[in-house]
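A single protein chain has been omitted; all remaining protein chains appear in their positions.
Note that the chains take the letters A and B in the order they are written out, and that residue 1 is the start of every chain.
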Amino acid sequence: MTGSDYPTLTASTIAARVKDGDSSPVDVVRASFGRARAVGAGPDGLNAILWSDEDESVREAERLRGQLEQGSKAGRFAGVPIAVKDNYATLGLPTTCGSRILAGYISPFEATCVTRLREDGAIIVAKTNMDEFAMGSSTENSAYGPTRNPIDIRRVPGGSSGGSAAAVAAGIVPIALGSETGGSVRQPASFCGIVGVKPTYGRISRYGLVAFASSLDHVSAFARNVDDSALALEVMAGADQRDSTSADVPVPSYRSQFVSRATAVRPLEGVTVGVPREYFPESLDQGIRTLCDRSIEHFRALGAKVRDVSLPHTDLAIPAYYIIAPAEASSNLARYEGVRYGARVDSVDGLRGMYEATRSLGFGPEVTRRIILGTYVLSAGYYDAYYRRAQAVRSLIARDFAQVFADGVDVLFTPTAPSTAFPIGAITDPYEMYLSDIFTVTANLAGIPAMSIPIGRDAGLPVGGQILAKHFGESVMFRAAYALEESLGEDAHR
Amino acid sequence: MSEAYEMVVGLEVHVQLKTRSKAFCGCSTDFGAPPNVNTCPVCLALPGSLPVLNEQAVELATRAAVALGCTVNRRSVFARKNYFYPDLPKGFQISQYDEPLATGGALTIASADGTARKIGITRLHLEEDAGKSIHDRYSGVTAIDLNRSGVPLIEIVSEPDMRSSSEAGGYLRALRQTLQYLDVSDVSMEEGSLRVDANVSARRRGEKKLGTKTEVKNMNSFSGVERALDYEFARQCAILDRGERVTQETLLWDAARGEARVSRSKEESHDYRYFPEPDLRPLILDQAWINGVKAKLPELPEARKKRFVDDLKLAPDEVEKLTAHPDLADYFEALASASGDVRSSANWVMGELLAAVNARGGTIAHFPVRPHDLGLLLKMIQDGVVSHAAAKRIFALMAESGKTAAQVAHDEGLLKVGDDPALTGWIDEVIAEHPDEAKRYLAGEKKLQGVLVGFVMRKSGGRADPKRVNQLLASRASPS
Partner (left out) sequence: MAVTHDDVRHVAELARVGIDETKLDELVRELNGILVHMEVLSKVDVSSVEPTAGSPAATGGTPLRSDSSGPIPLLAPLESFAPSVRDGFIIVPRLATHDDAVDRAP
């Protein structure tokens, strides 16, 4: 392998070359670290990567090379360098969730999805920066400093999985794990001009994904194209006895269902694309609207039927989300008190003082804000008015989707985010920041699969188009995304 | 003063379930392991870990629920009970809140006047235990052991149906007995596998409305519960007599001082912020499965008592003793079957066996002389091979040595002696040692025969065959 073509290679190409003996996993891993240095992935540059250990990654690649030479079967990700968001439990590298409270913590067990990637030959090369405990939409809330967008380093990469998005966009890795609670992969994918996919809730085990809001959290992935993103799901998806909410539903071969322009004149014949009007408000940025309209024309040209639809409860999603997510977070983050792991801050006031000192110094302002908000909405006298009501509204939002899909719509198409990447420091009001997720939180609330693919640029900045499908409808979602990606071609990036 | 008032008690009982592994992870529930050895990512609440429910915990909880006459809900929901404590690793306990496993049962107890009283059971739900905080091991710090963290518990909440401390004690004893028969728990208050919190209030006799209740915690025996209730009831009566009002609060029983003190913990700590546990789906039970658990229920105390009275013709007070613990009742039934003699089996179990078990300090289940072995001894009595007196010695030696009854009897020379030369020798000695009685007997004073037989028996160490001794003595006496 030549170092120079590495940043453009897809995961499936790397795995094929490694399998065929054309590339050594060791060279691939070295190329990844070389690229990270070249683009300045560390704290002084993009600040995309928090923890890595080149020597250990190279040793792992050497072990893999040895196994392959011994005749072991090459996995689907043989030799593919993968970066992992810092909220997945990984052996060897720290797991801090971008928080001071977990400074230095190394997990004594590994996330199921990470294990599955490794079992298919992937080499974990980095833990990536993120908004603390995944609370944020810009990766500015990390205790380890903000991540910068490789397209324009004055801008945010989106968040909360900004480090992983930047690592893929900068060519450091072809695949990276992000996580989603309200759009934390699709929105940064949109901001960085790459593909981000969040499957159905339960499709991939959450075991080892550090919980933010358990009923909204999803293991999700970034890739440079749709094919790689589908491959990532094929490797990671499937039931896991360690996650009671993982689904015992067979994992289809998504990629074998792709239909290319090369073999069909109308690859999306028989597919109905719904365009929900609530996602195209009057106030929508004109550049984003124009690019979405162009994609819709492509869908028509690809043979899909395009239909206007309505999801009437969409405007309730952000309020419901910002009750449910902080409520669950306030409970999920109670375990960080300095007793069993992480950074303990001692106090003169005994145990109670240690708790408060550890938590007030360990958590940043956004996490603290959400813990307070979440505790408040669950506290005596407010539960019914806030949490219970928000969960009822969540049912309405899920029902909106169910009705549209039951009515013959196969996929929905919307903009991924209401804006392109904004300058670092531009948004200071918490609620204004929350509105970055306005088009993405609905899929997390309903638990349906959703992905973002690049559909063009507005004033030089990437814009993502979002494709959603019904529960466990990943096949048709990927198929539509693949066809649109192929049809847009280079236009997706200009 | 307290005669004017009536005590109203409801009890919340926590019971550890006898499973091999914890409620939400595969760690062992064994006691006595070194600290924090039985822990894993889940029960240490490491970041990223998730709970998975133990099916045996569900089965044992369901067994208890159906035995207590509860309706087992086809759907129940786990909820998080949020509070901070260093031995509660997640910062919340997984419990059940507004949709519990089971509701609406009852337990029948005997009240003071002997009549049966039904105590309502409000609900029974499944939850997990916390770890242990040890405050007295190291100076200035608290030591945390999380081996118990995540052990499955059921909480059984009664209606406020009890009217005296002795009724509360009766309820607890009946509940413990039922759970022992179900084999769902070790139910030992001393070892902490059964814990009791009491809600108690006082109201004027005849009054329908409930008074303000207080919660009393920290009792470590059933008698402690009774004493704590009497103490707290008297305290509340005194408050009411002064025309003051009882404050709803939590009190901690201090067994050493025999008093309950108001807990100083803050009110805010009771805002548990319950919400449905999003890491678990609802517990859905199949009605056929619930029916199956019901069909497989072991015989419960009431049924066993009735059978012992009806079929075995035992007296009610004997039956109470014999059925107190299922292991004792099992022992008795096995012994009766091995010996073929219900009457003497009952006597032996209530007498020699219980005394020996209590003296050893162990349990019936671990007592070295098993029913089959004791049955053989009882058969030797029936066959006239050993005397009653010798049998008691043999039994004691069996428990000590682990030998069979026949071996002990042989080794210790405790078989009955029936051969005439040996018996004649003892009779001659007795006549020589008790010349006065012998003379009167031989002269025809027949009522003295029993006394002389007794002397012979004592001389023989219980081995002489009393029947033959009687015959030999009679043949020497002058006909009257």
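Throughout what follows, a residue touches a chain if its C-beta (ideal position, glycine included) is under 8 Å from a C-beta of that chain, and two chains touch if they have at least 3 such contacts.
Keep in mind that what you see is a predicted model, and the values were worked out from it rather than measured.
Of the chains on view, those touched by the hidden chain across the whole complex are A, B. Although one chain is not drawn, the whole complex shows that of A:L50, A:C97, A:A165 or A:L373 it is A:L373 that touches it. Contact with the chain that does not appear here is found for just one residue of A:S164, A:S220 or A:S244, A:S244. The chain not shown here touches chain A at positions 91, 105-106, 108-110, 200-202, 214-216, 241-242, 244-245, 247-248, 313, 315-316, 318-320, 322-323, 330, 334, 337-344, 346-347, 349-357, 359-360, 363, 368-369, 371-373, 375-376, 379, 382, 385-386, 388-396, 398-399, 429-431, 434, 445-448, 471.
Interface residues of chain B with the unshown chain, by the touch rule above, are 14, 19-21, 25-28, 34-42, 44, 49, 52-58, 75, 77-78, 81, 83-86, 93, 95, 127, 129-130, 133-135, 137-138, 140-146, 153, 155, 195, 217-218, 250, 252, 263-265, 268, 271-273, 276-278, 280-285.
In this section, only the chains that are shown with their structure count from here on.
The distance from the centre of chain A to the centre of chain B, with each centre set as the mean of the Cα atoms, comes to 56 Å.
Across the interface of their complex, chain A is touched by residues 41, 44-53, 80, 82, 84, 86, 89-92, 142, 144, 271, 273-275, 278-281 of chain B.
Taken in their complex, chain A has these residues touching chain B: 87-89, 95, 97, 102, 105, 107-109, 111, 206-211, 213-215, 241-245, 327-328, 330-331, 333-335, 337, 339-341, 351, 355, 375, 378-380, 383, 387.
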